[in-house]
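One protein chain omitted, others in place.
On to chain A.
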Amino acid sequence: MSEARLTQSRRGPLVARHPSLVIFLVVLALFTLGVTVLAEGFGMGMISTSFVKTLGKTLCLCLVALAMDLVWGYCGILSLGHMAFFGIGGYAIGMWLMYARTEIIVAESMAAAALPPTAAEISQGIATQIFGVVGASEFPPIWAFAHSLPLQLAAVVLVPGLLALVFGWLAFRSRVTGVYLSILTQAMTLALALYLFQNDSGLRGNNGLSGLQNLPGLDAVPQATVSLWFFWGSALALGLAYALCTWVVSGKFGSVIRAIRDDESRVRFLGYSVEAYKLFIFTFTAILAGIAGALYYPQAGIINPAEIAPIASIYLAVWVAIGGRGRLYGAVIGAGFVSLLSTWFTGGQAPDVNLGVYTIQWVDWWTVLLGLSFVAVTLFAPQGIGGLFDLLSRRARAEEGPQGLKEAPQK
C-alpha cells in the first residue's frame, strides 16, 4: 500500500484512501458473478460442481494467505503454524456437521424401535457410529458442544484465537523472534498434528472427520447448489476480510506493525508496546485462518491430521512469497495462482514433457518445480508476482521523479 499512502490523503473514507481495495472488491464480485452464471447450480452448467468446489476452496486458501501476509508480510512474524489454526477451524465446524448428520441418521434408525429412544440411547448410538472406527463408543469431553451449531461456530473463532493468544503471549513475552519463532510455531504445528494422529485424541485419529460435504437436514438440496452457497460464503468472507485487513494495515496501527517488521528494537525504544501489537496481529490472523478453515473443509468433505502437518504451513508461506509479501493483493494472487496451478499439475491434466531419455510427468515433478521456483523467487524476486505491478506503476510514473518504491528492508 506504500504508493497509496504517498499519493492519497490520510483523511476520507477507507475506500477513497485505498483504490486497490475497490479494484479488488469489484474483481472479486465480478468473479463470483461469473462463476455463478456459469455454474451448474443456477446457470449455464459450463463449470462442473467439483470445479466450483475447487474455486471455493481456493478462495478460502486466499483468505488464509491474506492472514499469513498480514502476520508475515506486514508484521515480520514468519509463522509456520497458521495452517494449524486453519485445521482447527475445520475440525470445529466438522464436529458439528458430523454430529448433526449422524444424529439424524441414528434418530431415523431408532424411530422404528418399539420404544421411543431416550436421550442417552440416541447419544450412545451417535457415539458408536462416529467413534466405532477408533474402537470407542463414548463421546470424549471435547465433543461436549458438538450438538450445537452456534457453540461450534464460536469455537471456530475462539479456539484458534485462544491458542494463538496463549502461544503468542508465551513466545513474544520471552522475546522469541525471527527464525526461533518460526521453528517454535512449526513445533507447535507438529505437536498438534501428532496429537491428532492418536486414536484416543477424541477426533478419530488419522481417520479424521468425513462426510462434511453433506449438510445436516439438507439432503434434498443438490451438491451443485450447496457448492455455490459455500462459494458465495467464501467470496463474502474473503471480501470482508480483505476490507478489514486493509483497514488494519492503514493508518497509524499499520505503520507501527510495519515498523516492527523493519526494526523491532527501535519501535520498542520509541515507547510502543511491541509485544501487544504482535500479539494482536498473531491472534487476529489466527482467527481469520480458523474462519477460512471452517469454510474450506465443508467443501473438501474430509479433514484429517495430515492437513495440519508442518508442510502445509510451509506451502502457505510459499504462496504468499510467490504472490508478493507486504501487499494484500499479492497474497491473494499467490494463493490463487499457485494452488490452482498445483491442482492443474497434480491432477494429471498438464501434458508430459518428453525429453527423449526421460519423460517428465508433472504429477511427480511439479513439487520439485514448485520448490525450486520458490528458491528462485526468494533469490531473484523477493517482491513476488506483486512486484510486477510495481514495475508497471513505476513505468507509468517514471516522469514523476523518485518515489517510495524501494524494496522493503528484509529481516
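Definition applied: contacts are C-beta pairs under 8 Å (C-beta built on N, C-alpha and C of every residue); 3 or more make two chains touch, one makes a residue touch a chain; residues count from 1.
Here is the rule we go by: contacts and distances are computed from a predicted model.
Choosing from "Stage V sporulation protein AE", "Urea ABC transporter, permease protein UrtB", "N-methylglutamate synthase subunit B" or "4Fe-4S dicluster domain-containing protein", the protein name stored in UniProt for the chain missing from the display reads "Urea ABC transporter, permease protein UrtB". Within the whole complex, the absent chain has one touching residue among A:Pro13, A:Pro116 or A:Gly271, and that is A:Pro116. From the set A:Ile105, A:Val221, A:Leu240 or A:Val368, the residue in touch with the chain omitted from the display is A:Val368, counting the whole complex. Considering the whole complex, the residue from A:Val179, A:Ala220 or A:Val357 that touches the absent chain is A:Val179. Residues 76, 78, 114-120, 167, 170, 173-176, 178-180, 182-184, 186-188, 190-191, 194-195, 197-198, 200, 310-311, 314, 317-318, 321, 364-365, 367-368, 370-375, 378-379, 382, 410-411 of chain A touch the missing chain (whole complex, contact as defined above).
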